[in-house]
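For this view, one protein chain was removed and the others were kept in their places.
The block that comes next holds chain A.
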Amino acid sequence: MPRPSVCLALSTSEKKQTAQKHKPSPESPHEVTFKKSKIKSPVTKRASNVEENGSDDEGDASEMEKNFALLTQKVSLQAPQDEISGGVSDEDVTGERHQAVCSNTSGSDEDENVSKPARGHGVGDELCPKDDFTKDLSEMSFEKVLQLQNKMGTKAYKKIAYGTMKNRQTGETVKQLSKHRPQEISAKKTVPFLRKVVPVKKTILRDPRFDDLSGEFKPEVFNQTYKFINEIRQREAEMVKKKMKKVKSNIKREELKYLLQRMENQERGRQRQEQYRQKDLQFKRKQRELVQQGHRPFYLKKSDKKKLELAEKYSQLKKGGKLENFLSKKRKRNAIKDRRRMPHQKK
């Protein structure tokens, strides 16, 4: 029974409030709607409180109406101030209102309610509205929480909901004290049987290939510092040749032959890599010169690079006189491949 009466009261007071509202602020309809939503939340709380108390007396309902009327008066008083200060004071306003709600539910005198609007925004209210806020936040529906967040701005909302960093950072001061203090550890953990007689250092295994300490791979630096390895390789190749001459069994000679071939191939591969590197470097140097002169640099595509390499290869083969040989072989290989790819013809 009390609920419908409360709703009626709300509707009447709302009308009153809107009537009052329109006079001072006709140009801000959205604020009016916001105020309405604000009013609704304390009312829902009020309703829940009513349910909790479980009092069905009409006296209570009438008292609530009176308090509610006072609340609305307060709202109207604060409305012009809100317009001036904008959204920043909204939190204070809501805080005060929540506080008013709390005090009302505790059954305080009406004089207190009257005196509250006289108080300034957020005077001594820092602690209480925060606690109320978190409690109310948990009670409000998610939609309303989002609305609140939109209104206040996420920064202000987070500050109130979770607290500032200053409040959270207490670990550092405690650490400073414990620097000179003795270590405090549990006395119930059994100690392992083997005793630490000498402090043994654990060796850290490092792979220099993947370690940042080794730095980046630079081929010129590498070639410079490890030049001696090429000489070692040459000597080894000579040794293998000599051994091949001496050795008697055929199998071993075969093995040595393969080994020698591998070594020579590797050497050739390395030299080719060097050549490519050198060519790249030359190209880059040319570009740098052009840039210095003032022209814009241009970069070759991979296909262009390949064409240039092919051209060089042909010119070298021509010098050696093996060009025809090379070209014929290539044509044969291509022919075989093409024939494989052609569709079969059935008889």
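Keep this in mind: a residue touches a chain if its C-beta (ideal position, glycine included) is under 8 Å from a C-beta of that chain, and two chains touch if they have at least 3 such contacts; residues count from 1.
Simple rule for what comes next: contacts and distances are computed from a predicted model.
When the listed names "U6 snRNA-associated Sm-like protein LSm1", "P-type ATPase C-terminal domain-containing protein", "U3 small nucleolar RNA-interacting protein 2" or "Dynein regulatory complex subunit 3" are checked against UniProt, the chain not shown comes out as "U3 small nucleolar RNA-interacting protein 2". Which of A:Met165, A:Ile185 or A:Ile251 touches the hidden chain is settled by the complete complex: it is A:Ile185. For chain A, the residues touching the chain absent from view are 180-191, 195-197.
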